[in-house]
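Mind having a look at this structure? Questions to follow.
Excluded from the complex is one protein chain; the other protein chains are retained at their positions.
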Amino acid sequence: MSNTQNEQVNTNPSFEENYIDENVSVQTNKTKEFIKKFMKRKTAVVAFAIMCFLLLIAVVGPSIAPYPADAYDYDNILAGPSARHWFGTDQFGRDIFSRILAGAPLTLGVSLSSVIVGAALGTVLGLLAGYYGGWLEMLVMRGADVLFSFPDILLAIAIVALLGPGIINVFIAVAVFTVPSFARIMRSATLTVKNSLYVEVARSLGCKDGRILFVHIFPGTLQSLIVNFTMRIGSAIMAASSLSFLGFGANVTDPEWGAMLSQSRSYLNTAPHMVYLPGLVIFITVLAFNLFGDGLRDTLDPKIK
Amino acid sequence: MPQEVLLSVKDLRTEFFSSKTSSVTAIHNITFDIYKGEILGLVGESGCGKSVTSLSIMQLLKDTPGKVTNGSAVLDGVDLVKADDAQIRDIRGGKMSMIFQEPMSALNPSMRIDKQMVETICLHRDMTKEQALAHAADMLKKVGIPDPPRVLKNYPHQLSGGMSQRVMIAMALSNDPKLLIADEPTTALDVTIQAQILDLMKKIQKEENSSILLITHDLGVVAEMCTRVIVMYAGKIVEEAPVETLFANPSHPYTQGLIASVPKLGSGVKVLPSIPGSVPDLSSMPTGCRFAPRCKYATDKCREKEPELVNIGENQKCRCWLKQEG
Partner (left out) sequence: MEKNKLLSLKNVSKTFPVGKTLLGKPTKFVHAVNNVSFDVYEGETFSIVGESGCGKSTTGRLINHLLIPDSGEVWFQGKEISKISQDEMRPLRKDMQMIFQDPAGSLNPRMRVSELIEEPLLIHTDLDKEGRMKIVNELLGIVGLSAKHAQRFPHEFSGGQKQRIGIARALTVNPKLVIADEPISALDVSIQAQVLNLLHRLQETYKLTYVFISHDLSVVEMISDRIAVMYLGFVVETAPKDMLYKGPLHPYTKALLSAVPIPDPTLHKERIILEGDIPSTINLPKGCPFAARCNHCRPECLEKRPEPKEVEPGHVVACHLY
């Protein structure tokens, strides 16, 4: 039986021609795998939770604060943490906890929006510089070098000094000092992807520059973009707070976290909680964004298990 | 004819662990012997487990998720699977050495050739630095390098592909190994350079009467070099035969397909018979015979139950229901 069957198949030359190869590996769900891998990084998960909590605070914070941000309680001036005032009060008897909640949208909002604007600008410059090269690349990269040669905060101070104080100017300053880091990272990511074979293939198929740049190159650089983005938020919060601390940023009466620190400086001996608690909040926020960024980078790196 | 066994591999099984509990089996209880003075070819396509076999024998799986979970590999009375690190270090580079596909990446790029060679020699031989250096120069001469003193002073990146493969071979041979494992030694080289290297390996094997385990996907190289051949498919041995028998009378449909699908110079054909489909993934092996989904002779029996590797003639073994009764 088997022998006759063999011969039948053997003389059938179309066994190969009609063979449809369906031996494709199991469909993998990239999102699911990504989440699974990310969940293994405990610190990053905790950081992510804190980050979400902080962003939630920024949205609902002001409305759930126990006191208005500028409500004076003259009976409790410079009071330490208590059941009534969880984080204590400042020199005017204002509730620090409420002020931190009320300041969250301001501090986080300025940092986030300035990083978004800076990142967008830096990304476009980096993409174009990496793709076209030549004088454009030269110009962008030398510009980035110049901006990089200032320490971050000094550059921001210089810009604010030029533009004058104010929260909008802090926003501009932080955005400007974010640009070069994105320009650099995007340029190198673009160069890597640009030299990959599939981009050469796209060129041989006749794709126009715009299509090559946005359909083929940009999605390949997205990973480095996202990772750098989360990392830069931390430093943007630092910079925005520092500028306000130095008196360049938000109005001193505003509940901006840096401004609050600046106000409390003179009471360091008498009411240390005024310094420690807002400081701690800034510290935790920056740490959370940075740890989340680290975790994200490791998760996206295929070489790290 | 009674031949002396040099290396005896028995029921060797290597698994790759993705976590503590889940693993894929790269090689499945494979058993074979290498005799003294022979060149044994290990043939198969990527993913068939031929390289894993060599790494398992050499105990080079330490830094990978792979682990030998069963079986033994006995070289000169020492079971390499059970041997401790010190024993292995002593054997590796001494009695048994290896050459790799990428000569460039197997050499340390930041070390001059003389230092690398002297180090290997002094580890296994009782020689002074000067003696070792002289021996290294001798070895380079033996592998056909025209100007050994100059090459010894070079860094690996200053050498061409063919030249660095020669250096690798000289290094592997410097301690008179009884067994040389060559994993795709000429795959990265050009045809004319490949011809040089194969010529050299054959010459040295004859002179030293050593044994070579030659791992390759190239049937042309096998036909030219080997005395005996093992064909692997999806982690298992499917056929074992002397080289003439294998090419004249291949018994397993996979071997038949493989030999038929290689274009032969001067044959004048325009279309080749080929094996349809692709090699199954290690994690989703078909039940029954692993080759059944691609086999034009496959019957229901093949798809249900896996055949064993059995003797089907003098020195020829095959894993196929068609060659077995019952």
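Which chain is which? They are A and B, in the order written, and residues in each are numbered from 1.
Basically, contacts are C-beta pairs under 8 Å (C-beta built on N, C-alpha and C of every residue); 3 or more make two chains touch, one makes a residue touch a chain.
Being a predicted model, the structure only gives us computed values, none of them experimental.
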Residue of B:Leu61, B:Met104, B:Val279 or B:Ile312 in touch with the missing chain, whole complex considered: B:Val279
Chain not shown: contacting residue from A:Ile35, A:Leu139, A:Val201 or A:Leu280: A:Val201
Hidden partner chain, touching residue among B:Asp138, B:Asp176, B:Glu244 or B:Asp300: B:Glu244
Subunit A, residues in touch with the chain not shown (by the definition above): 16-17, 19-28, 196-198, 200-208, 211, 216, 219-220
Absent chain, residues of subunit B that touch it: 45-46, 160-163, 190-196, 198-199, 217-224, 243-244, 247-248, 257-259, 261-276, 278-279
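In this section, only the chains that are shown with their structure count from here on.
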Whole-Å separation of chain centres (CA-atom averages), subunit A against subunit B: 50
Parts of subunit A lying in touch with subunit B, wherever the complex brings them together: 2, 5-6, 9-10, 12, 15-16, 19, 21, 23, 25-26
Complex contact set, residues of subunit B against subunit A: 273-274, 276-278, 280-281, 283-284, 293, 296-297, 299, 322
